[in-house]
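In this view, the complex is presented without one of its protein chains, the others remaining in place.
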Amino acid sequence: MGNTRVLCVATVEERVPKFLRGTGSGWITAQYAMLPRSSPSRIPRESRRGHLKGRTQEIQRLIGRSLRQAVDLTAIGERTILIDCDVIEADGGTRTAAVNGGFVALYSALKKLKLAESSVVSMIAAVSLGLIKGKVHLDLDYTEDFAADADINVVMDEKGGIVEIQGTAEEAPFSEEQLGAVIKSARRGIRKIIKAQKKALKIE
Amino acid sequence: MGNTRVLCVATVEERVPKFLRGTGSGWITAQYAMLPRSSPSRIPRESRRGHLKGRTQEIQRLIGRSLRQAVDLTAIGERTILIDCDVIEADGGTRTAAVNGGFVALYSALKKLKLAESSVVSMIAAVSLGLIKGKVHLDLDYTEDFAADADINVVMDEKGGIVEIQGTAEEAPFSEEQLGAVIKSARRGIRKIIKAQKKALKIE
Amino acid sequence: MGNTRVLCVATVEERVPKFLRGTGSGWITAQYAMLPRSSPSRIPRESRRGHLKGRTQEIQRLIGRSLRQAVDLTAIGERTILIDCDVIEADGGTRTAAVNGGFVALYSALKKLKLAESSVVSMIAAVSLGLIKGKVHLDLDYTEDFAADADINVVMDEKGGIVEIQGTAEEAPFSEEQLGAVIKSARRGIRKIIKAQKKALKIE
Amino acid sequence: MGNTRVLCVATVEERVPKFLRGTGSGWITAQYAMLPRSSPSRIPRESRRGHLKGRTQEIQRLIGRSLRQAVDLTAIGERTILIDCDVIEADGGTRTAAVNGGFVALYSALKKLKLAESSVVSMIAAVSLGLIKGKVHLDLDYTEDFAADADINVVMDEKGGIVEIQGTAEEAPFSEEQLGAVIKSARRGIRKIIKAQKKALKIE
Amino acid sequence: MGNTRVLCVATVEERVPKFLRGTGSGWITAQYAMLPRSSPSRIPRESRRGHLKGRTQEIQRLIGRSLRQAVDLTAIGERTILIDCDVIEADGGTRTAAVNGGFVALYSALKKLKLAESSVVSMIAAVSLGLIKGKVHLDLDYTEDFAADADINVVMDEKGGIVEIQGTAEEAPFSEEQLGAVIKSARRGIRKIIKAQKKALKIE
Partner (left out) sequence: MGNTRVLCVATVEERVPKFLRGTGSGWITAQYAMLPRSSPSRIPRESRRGHLKGRTQEIQRLIGRSLRQAVDLTAIGERTILIDCDVIEADGGTRTAAVNGGFVALYSALKKLKLAESSVVSMIAAVSLGLIKGKVHLDLDYTEDFAADADINVVMDEKGGIVEIQGTAEEAPFSEEQLGAVIKSARRGIRKIIKAQKKALKIE
């Protein structure tokens, strides 16, 4: 995804959050951070601020929700799979890159646990899109991101079902027709990404 | 919006965030909180946790972004309008109720400043929707919210332009067609809300 | 109490603080907060500061201590009754209003638990008073509060026994005689409040 | 005051809190802490908890308010006198000991600034008292404190005017008559303390 | 150690940190703090900052590590000995004074537990040294500390074995030969301190 590079690693913990104890169901969650110099202008460390920024929380909630849609949580037993997504280089689309890499890490962990076949419901992947002067652009880089009238992130499953959509008008509201064009373009992009994920995971 | 009740108040501050100083542009931001007993099961105070939850941050970022789309920020001068949204009773759709009430508070403040006509670009309003067994439901209450396969929040301007869309599959991914039906239903709901906002603001 | 409005709600939790576990005794505690716009000049949220202000802590300790004097804690069993007091509108005397409303919430909760008769030792109520130019004023509003030479808060039980007294010279020290006059005036005020509490609780 | 030992030191800072800037008035404030092993059972450090306990805040607010009553703040100019009160050994009455020692530190600092004569309105001193089985006890130690039905702290000026009174029923409400007896006993105690303060300060 | 005064107290807790539970081994740890006015210029309280400074953490880690070398942790059973070191007056070398006083407190606690003989492997003591114009100075005071080209802290056991060495060039790097001279001077200083510790502990 351009020059964006995100390290994604899965950790399996033999416990679940309180609200799941005794239910037999597992959990998938994510943590996201940017290295201070992943971006042209240095980003202060959140460990220094003493708390996570709203943007960080929003992103890691999105990653977690998306990945949970890919898996049957009751099939993985009472364990938590924690996906760490650390941005080494940011050139637009870090949150969707984190979903894509996060899925690969998640799948690998489930394979090691011999649970991939029984628990993975569908592959999932994500793309960022923008409307620039009314036209749909797929996978915006840092410069395009600044120019966009609207930003849309789409997460889909393998069959093109929408798992998550987040669209924000930055400069001007967009129409239902434009949203439709965005979805179509997203589907094409996601198809390519799933192909790449399968290659990385040596599936098929 | 059902039994949901949110207190929305605007405060005008004669200063702007650092990144706007000297630009001549103003700013609109929002803070959101739930009273501990606004919900059937008590919600612990964030002042006790020492920091805001991810959900709270996500919601107040949504409110701020939406309201900024309604106003020409260069027309309000270097001042900040801060919208406080405090949920007294929560019965589903508190974030969209906060956008709707927040707009009324914002407009009232701008009117007092004699800036409403010159700065308001469009009215905006928001609705929450759900897909329950594949069908679109508008303005879910607490019980319906639990039953929904997917949750979608839509913010639109007066002409039906999409300002913000956030859709999340809770149980199953949804299709492009279902998303289209959601948008149509959202438009009808938002039309009614804008009528109510106008009545409250005595516009026309 | 003037234009002051405080939402008071009781929550029953089936556990007690560590120091009471295994003793058979229950606990009553309170949390107090002001909505940002309950006051003419906006009060920043404590959830943003990351910790409670000294004033807040002082007030919720006063409410908790006062309410515990009204109840035989060994009669309620190992449970905690948590009283949330949220100030919607502040026009002087919010802490004493919180004690008064808090008692009504506490009593209602105990009635639901069928424990009111066995555990309530006495009703309690509170008033704020001020010395303005040497004279006692009962239940000061926001403007009077500013003019007062001394502020005194008194909590009493039904028989006029003093449960709590907090007196502070703001402008000038006060005399033993003035303190005596304050106590007498407090007793009259508290009698009226207890009548109102009984009406609200439909006692007698 | 028994075995209680509190280190009190004044620091003069050539600035005032924001709300006083440009008013010509000064400020007096206090900070209070207990060493972990000042008490028979170790008290965890507040620096580890990450925030001050309610009790600490309550006490340092009391010390600050009391000391400000002793001084004409407009006479000290736009500077802050910060009184540090650190409890080395705690055997009851640490907050009143801090007021007493704090006044000595404050007066010494004002003398160094050649401002004592022009700014000190009155000496002030404080005592803790208790009602044990209905009788007034002056200056309770750790063991008596536990046995008391009610705790009362009184701060007075040199003429016996009440600067601050804080009374709390621990076991049973107390009567107006008992409060009167407490005040009389407090006056006697405070007279002795002021004599000791004068000796320490070499006044007269 | 000059005018430096540090209060050192041991507290025995019948539990160990998580990583030692069930191992049969005990733990020794230390907490260090400076009173705000232990130093000529006031040091703000860490309880106000909300977290410990790096310097504080560095020092208490040094004290803990040093004291653990003095004791066979498996011989004290699953308990923690916590050493509180509070600086009342700081005139250089507070961290080494804390190690020296901390050992005395630790030994006293072990004696009370009848464990001193079986668990203490060796006495330990510490000195601070400086290189001023190339020459070794032992036990620097506040003024010398400022003038030093390099600061070195050494902790040794009774036989002169090095338990901890921390050397920092402040103005200029130092040579191997200078380090050798420092070690020799440290050994002489530590011998005297161990004599004083023995006297305080009435050993021999």
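All chains are identified by letter, namely A, B, C, D and E, in their written order; residue positions are counted from 1 within each chain.
Rule of thumb we're sticking to: a contact is a pair of C-beta atoms (placed from the backbone, for glycine too) under 8 Å apart; a residue touches a chain by one contact, two chains touch by 3 or more.
What you see is a predicted model; the values in this text were computed from it and never measured.
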Checklist entry - Which displayed chains make contact with the chain that has been left out? => result A, E
Next on the checklist: Using the document's definition of touch, tell me which of A:84, A:151 or A:164 contacts the absent chain.
Outcome noted: A:84
Next on the checklist: For subunit E, which positions touch the chain that isn't shown here?
Outcome noted: 50-55, 57-58, 60-61, 65, 69, 122, 156-157, 159-169, 172-176, 179-180, 183
Checklist outcome for this item: Contact residues on subunit A toward the hidden chain run 7, 9, 11, 31, 33, 35-37, 42, 45-52, 82, 84, 86, 88
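To be clear about the criterion, only the chains that are shown with their structure count from here on.
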Item to check | Each chain counted as touching subunit A and subunit D at once | outcome: none
Checklist entry - Among the chains, which one keeps its Cα centre farthest from the Cα centre of subunit D? => result A
Checklist entry - When the C-alpha atoms of subunit A and subunit E are each averaged to a single point, how far apart are the two points in Å? => result 50
Item to check | Chain centre separation in whole Å, for subunit E relative to subunit D (CA means) | outcome: 35
Next on the checklist: Where in subunit B do residues touch at least two different other chains?
Outcome noted: 50-52
Checklist entry - Which word fits how the chains touch one another: line, ring, star, complete or other? => result line
